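As you look at this complex, bear in mind that one protein chain is not there, while each of the others sits in place.
Moving on, here comes subunit A:
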């Protein structure tokens, strides 16, 4: 099943940087701060970031929220002194100010503190990245997704059910990917022509559909509803119309839906 492209298998070597290899101090501080920030993040503003309708997407949301929060003092550390300088050091006369060439302690400070900040961001990133890219060995459901010019094909191999885009250029019938809530679905993504981007904004996730490369990732939806899906990577003339929907239903609803589908059904 896991065929490899020439550049290797598409599943991420995701444990290559394992946290246990990081220095203990970084690990403890990083995990502690990360955890407390994640817990606290529930009451924080969303900054217009989608909350993520899957467990993976929710992790991405929290990470994005943390990055945004950390970016605020960083932004201020530039804008406040800049604003102050503009306001305070406006030219008043022709005098020549003190000719300061350097100040080593200040320069070391603004080198070391950013290094610590990005090291912390890296620890958070690796933690979330490992969760978001994890592929379950025993998923509840498998779906094969194929991107093509210009549409999508969703195939449920265990049930022999296929949904595919009909037509292009304004009169499309968009296919629907139906997923059970609270269960883990492994998506197998590939393209049969050019590069496409399988993108579900509400899941805070996208992955390229590449010709010749098999990509695998998991969705564990946490809420029912219908979500828009798009092609994110330019794929030719009707790139903007390569839409689909993801409908998340309860497992019971999913079972009744899938049993109603005659084999190899076409269309939405």
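Of note:
Assume contacts are C-beta pairs under 8 Å (C-beta built on N, C-alpha and C of every residue); 3 or more make two chains touch, one makes a residue touch a chain; residues count from 1.
Keep this in mind: contacts and distances are computed from a predicted model.
The protein name that UniProt records for the chain not on display, among "Activator of HSP90 ATPase", "Cytochrome c oxidase subunit 1", "Carbohydrate ABC transporter permease" or "Formate dehydrogenase beta subunit", is "Cytochrome c oxidase subunit 1". Check A:43, A:99 or A:158 against the missing chain and you find that the one touching it is A:99.
Residue A:241 is the one among A:181, A:218 or A:241 that touches the chain not shown. Residue-wise, the contact with the chain that is not shown comes from A:215, picked out of A:165, A:184 or A:215.
Where subunit A meets the chain that is not shown, the touching residues are 5-8, 10-14, 16-17, 48-50, 57, 59-60, 63-64, 67-68, 71, 74-75, 78-79, 81-82, 85-86, 89-93, 95-103, 106-107, 110-111, 114-115, 118, 121-122, 124-126, 128-129, 132-133, 149, 193-195, 197, 199, 201-202, 204-208, 210-213, 215-217, 228, 230-241.
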